[in-house]
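Here the structure is laid out as structure tokens; the discussion comes afterwards.
Note that one protein chain of the assembly has been removed; the remaining protein chains are unaltered in position.
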Amino acid sequence: MRYVDELRDPRLIRSVAAEIARLADPDRHYRIMEVCGGHTHAIYRHGLTELLPPNIELVHGPGCPVCVLPMGRIDDGLAIADQPGVIFTAFGDMMRVPGRNGTPLEHQARGADVRMVYSPLDALKLAQANPEKHVVFFAIGFETTAPSTALTLQRAKALGVRNFSVFCNHVLIVPAIRAILDSPDMRLDGFIGPGHVSTVIGCRPYLFVARDYGKPLVVSGFEPLDILQSILMILRQLAEGRAEVENQYRRVVPWDGNPAALRAMAAVFELRPYFEWRGLGFISQSALKIAPAYAEWDAEARFAVPGIRVTDPKAAQCGEVLKGVLKPPQCKLFGRECTPEHPIGALMVSSEGACAAYYHYVHRLATAGRSDRCARQQPV
Amino acid sequence: MCLAIPGRIVALEPDTHLASVDVLGVRRRVNVDLVWDQGLAEGDWVLIHVGFALSKVSEEEAAAQLRLLEALGEDQQALEEVQGYIFDATD
Partner (left out) sequence: MREAAARLTFRDPLIELVHGAGGKATRRLIEGLFLPLLENPTLAALADAATIPLDGLRLALTTDAFVVRPLRFPGGSIGELAVNGTINDLAVSGAHPLGLLAAFIVEAGLPSDVLRAETEALARAAQQAGIVVLGGDTKVVEHGKADGLYIVTTGIGLVDARAELGPERVRPGDRILITGPIGDHGITVLLARGELDLEADLVSDTRPLTPFVAALLDAAGPGLRWMRDPTRGGVATALNELAREAGVAVLLVEEALPVRDAVRGACELLGLDPLYVANEGQLLAVVDPSVAEAALAALRRVPGGELAACIGEVRTEPAGVVTVTTAYGGQRVIDMLVGDPLPRIC
């Protein structure tokens, strides 16, 4: 078993799709949110919407750490990158995300020492190999990624590596789900729960979704059969009038999560009282900062960052798209001012953002009729 | 939101809590601190994210999922056959 090809078996996919079609009430419109950007990406990548009846609408949630990061935080990070003697490291995902004065790649082209890493441990290694420089790791990600940063900081402390620090932007998905559920214009019937976050936090933190808000949530894997099976499980709950937290992704998600990962996070991080999410606004206790015991490795404490808030243009309707009130192309800026090449709103900045995914995988089809002649007449 | 990929452990380095994992012939050393308590052996599959093994992959659970979905397919086939039979009968 390789846990990939088996879960793309066309025969099984067709039979799950048929069962979904059988179970979906034709008189009802279903709005199901996949919280995680990885699911959004997989749904488009595998063309899964083609396999669903038209009355099942998948709403793309806030689970893209790159998308929800406010531009001000990127500017703060790049202000550190521009300082002499700094090697600034980030995941590939961040390299093309624009701040007010350009992306990390553009800062690199202008002379900043910006490097892409695959793992925070690689950034630490870079610090050990360059003792005359200070290496900053731009940490992003949800609970999936936070333990990796935590273990890296624990190792830096244990090894006494003092020319290394972390600019911490880790955020938590559960408060974001609650913020969406509390929004007055929320119209969702159920949730496809984040799979890889749940390997760390388990399934219990979602119980409030079912208990307090009466919505089904199914923690789901990322292969086509996983996602379709999760949709089927949600439909079954709805058909039977149940609202429960279920675990479709049992092959990697333990109900109680990963205790070692939770311990590492608790040792290294503490909750921020509040944090701004691009598109959703301020959400209390929704992000992590580095605990005082690790202050020496906290880039925010070490460097004076401008800390300026940059608000998105009012015309960008990211919040409405995030809550499922609008579909990406219904935003006034979509595909015009706001494109993957020149993103204005949060959801266009990363390939797993709802708008970027929609743009790459669907939008071109919708606009295919427009010839280049029309494009020429538009002011460019 | 988080790209994590199953890989098979091909070598374990107990001293450093590192393991060599293989994804379709691509190998990388990953940190296995987060799954060390669960007991690891060569040949085990782990879920890899940013150079760390996040969890062990359970073959039993994966097989159970596939069995469940197989059964679903068989039920449908049975249903279709029954419907086809009824259709024939009323023809």
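The letters A and B name the chains in turn, as written, and every chain counts its residues from 1.
Going forward, contacts are C-beta pairs under 8 Å (C-beta built on N, C-alpha and C of every residue); 3 or more make two chains touch, one makes a residue touch a chain.
Just so it is clear, the model here is predicted, and its values are computed rather than measured.
Asks: Relative to the complete complex, which of the depicted chains are touched by the chain excluded from display?
Replies: Checking the complete complex, the chain left out touches A, B.
Asks: Identify the residue among A:8, A:211 or A:242 that touches the chain left out of the display.
Replies: Result: among the candidates, A:8 touches the missing chain.
Asks: In the full complex, which bits of subunit B touch the chain not displayed? Write them out.
Replies: Listed in rising order, the touching residues are 1-3, 5, 7, 22-29, 48-51.
Asks: What subunit A residues would touch the chain not displayed?
Replies: 4, 8, 10, 13-14, 17, 37-38, 44-48, 50-51, 64-66, 91-93, 95-96, 105-106, 108-110, 115-119, 122, 140-141, 145, 224, 340-341, 350-352, 359-365, 368-369, 371-373, 375-376, 380
Going forward, only the chains that are shown with their structure count from here on.
Asks: For the complex, give me every residue of subunit A touching subunit B.
Replies: 1-4, 6, 11-12, 15-16, 18-19, 36-38, 63-65, 91, 118-122, 141-142, 144-145, 147-148, 151, 173, 194, 196-197, 199-200, 225, 229, 248, 250-254, 258-261, 264, 352
Asks: Which part of subunit B faces subunit A closely enough to touch in the complex?
Replies: 1-4, 6, 24, 31, 33-37, 45, 47, 49-52, 54-59, 61-66, 69-70, 72-73, 76
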